[in-house]
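Handing you this structure, nothing more for now.
Yeah, one chain of the complex is gone here, protein chain that is, but the others are all in their spots.
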């Protein structure tokens, strides 16, 4: 291996535990959620231990320090994705981020909004979080939902893009990297098609932001969402980024304290973005934890992480290719591909694959991975999915390959 | 003092720090957010250190343990408020909880919903979080918003309750305890009036659940919301409780993974409550932290905490009464009153009061406390507010009283 | 190995050669159930005659546990009165909730006792219950 990130694994306390059968933990489920380094866990607890107070409302020192820490986290997230601080909204999750955009665009008071007859475009490989909010927006407004499909090997099918993204299209909401196939989508081509018809582009960066460098300006998108918990950060925090001039045109979605400009019994006016999208006492400790996660990722280098995961992906794809009865669901080559590898084992249901692997301490995900329409299209019940982060290594992959052999022999599948 | 809870203060690490001017921290801002005991901080970090995994989706041991811990937290929260587990939804905050109810009741697909001509009733002392969501619901649906007012001394005015809560009324949304006056509202009388006309009752328990025992069955309400962070728990978590048969009739609000029964490209059906209200990978570590907070509160006893805060309240009210130029905004007596005391200092703006107190390490809140309409009605710009939790003591109150004297002399206000 | 208590031979046999799989045309009611967390699905046909479960047939995709459970359940319930079926249903539920502390009543559950080990794997209990829940739903609907 050219790049060696093995020194970092010790920063993640969970790897000190033993799992079923006294095995060491081989964690291959980072696409679901990532593990957390000590620096993140301590940033969150130190917030509580030293500066805990409600932000933005305070006339006292703790409130000032908490507000500072919260806003510093915002700047840090902004610089992580090449954005301005005023464009970063803290949410509870990527799911909430995507729902907020969909609700706000569905509000007739927003100065850009979706109307009956408009069209929303997604892809057939979206995670439910970037599909159902749009289905519901379409339902509420009388808009229609169309989608780009995918090819046999799990790449986006752009052959009919000019038909799908057409003059009626107002929103194109796509994933940056499929959480099933591992495919990285050609956002530039999709954005270009959207720009040509004046549609907004919403990017689900859940599987990209944690793994390789992204820059909202270079991506040329309008909104972007990702989760803290997949980015080595705490649970309970997500990010919504939107271009400032767009956020200013949108109505808020969650209403309450700290998001107003003025309130009477009969009505209220709003603060400017991002504040108007953050009602209530926010998830302050989690924002601070996410900021620590970003510092940690940057100290290693997102490019290094991407390269390292690329090598792990290569190694696993080669290993799986050498086995019989294994079908990779997604690209077999390494082009535009992240460290998420789905596969099926002939004659063994994914749930049973996962169960046997678990017995050897290997944690994978099985099922439809919240991309049920994708599975339906492939006519499969689900896949077994291995996904990486920087704390994985070749040994993990060896164990997985050995584990799959054990699955096959346990279920007496022909060698 | 009859009851002594002073031994518990050492459980809260923040009190080891020094604040401005090298002073010890006198934290009197628990109505904004509470401090956290070590048990809570560690429950949250131990989740990350030992069992961190995405819940509900897992075929591996960590996912199983994380799901167990998450669901155990749910049962614990349920038993804390006398509810069933299937009735407890984890949200990001009380603000989100209240918004979810309002959005769901505004969805025409919900089997109970608000229509044009219906009426929503709130009070004039609501926190913005229990006011603006209803204003917006009224706006979306064409319903109207009415309110119960309050008396001079900050008690709810029920004199015209039969007019306000009438045959058009479908929802009555009220606070359990005012975050400005400290008044505890007579929920039984309000519920009775609502029941008489078949209206639903939504209770904002942000200021009650953390301080005295509550039981949703005895309260006879339909929905209830409170925040983790005011209940000694983590930031980034809130609770929405709803009667099971009502939750089953309501459409979900946030859409994504783990809340579905089935999904195709064109539509989706929902899981049952509470799952359908919890889209995405939830705030798992925070749920576990909140559960630890509840254990901690119960180990001391909510009745003891209430009694203890009652004594502190008495002591402060007496102290303030003995000073000139101080006006308590809220009941002067102790009947149905919690540990939240608002006051004004003649000739000194609350922000300046807070600033001087801060100089002596005393953290209070100043301003409108997200209850701007209340301030407008009283024709004041804001108040200075001291609010307690179990870690406060008589010494804190002495310091506050001394501090107020210093404020008066600093601003040369007549003695 | 712990795994063997989950995947008993009886289960794997039923999985490889499931009984009553393939939907028969002759039915009083059809129900479709799924397990949204893993995507497993079952369609179940129920036929009733004189207060008895006269036939069950089913089709579906799912893991060994869910498919074997449908097979075992069909064997167990066909020919039973609804009262008898309910006793068996309750016994199976109890077994699933036993956290590995019960062996199950073999006189009642027959091959069903092979699922005793499943109760130690919380994530798999819903697999074992998929077909049983479908049956219960069908039975309730047919009664109405």
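As written, the chains take the letters A, B and C, and residue 1 is the first residue of each chain.
The definition used in the following text is that a contact is a pair of C-beta atoms (placed from the backbone, for glycine too) under 8 Å apart; a residue touches a chain by one contact, two chains touch by 3 or more.
Computed from a predicted model, the values in this text were never measured in an experiment.
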Contact list for the unshown chain, restricted to visible chains: A, B
Which of B:276, B:368, B:385 or B:408 sits in contact with the chain that's absent? B:368
Touch with the missing chain holds, among A:4, A:68 or A:109, for A:68
Given the contact definition stated above, which residue among B:61, B:356, B:390 or B:404 touches the chain not shown here? B:356
Touching the hidden chain in the full complex, which residues of chain B are there? Just list them. 20-21, 349-352, 355-356, 359, 366-368, 372, 375, 381-382, 410-411
By the contact criterion defined above, which parts of chain A meet the unshown chain? Give residue numbers in ascending order. 56-59, 63-64, 67-68, 258, 260-262, 271
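Everything below uses one rule, namely that only the chains that are shown with their structure count from here on.
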Need the most distant chain from chain A, centre defined as the mean of C-alpha atoms. C
Expressed in whole Å, how far the mean CA point of chain A lies from that of chain C is 37
Using Cα averages as centroids, what's the distance between chain A and chain B in whole Å? 31
Check: chain C positions touching at least 2 other chains come out as 37-38, 121
Check each residue of chain A and list the ones that touch at least two other chains. 20, 350-351, 355, 366-367, 372
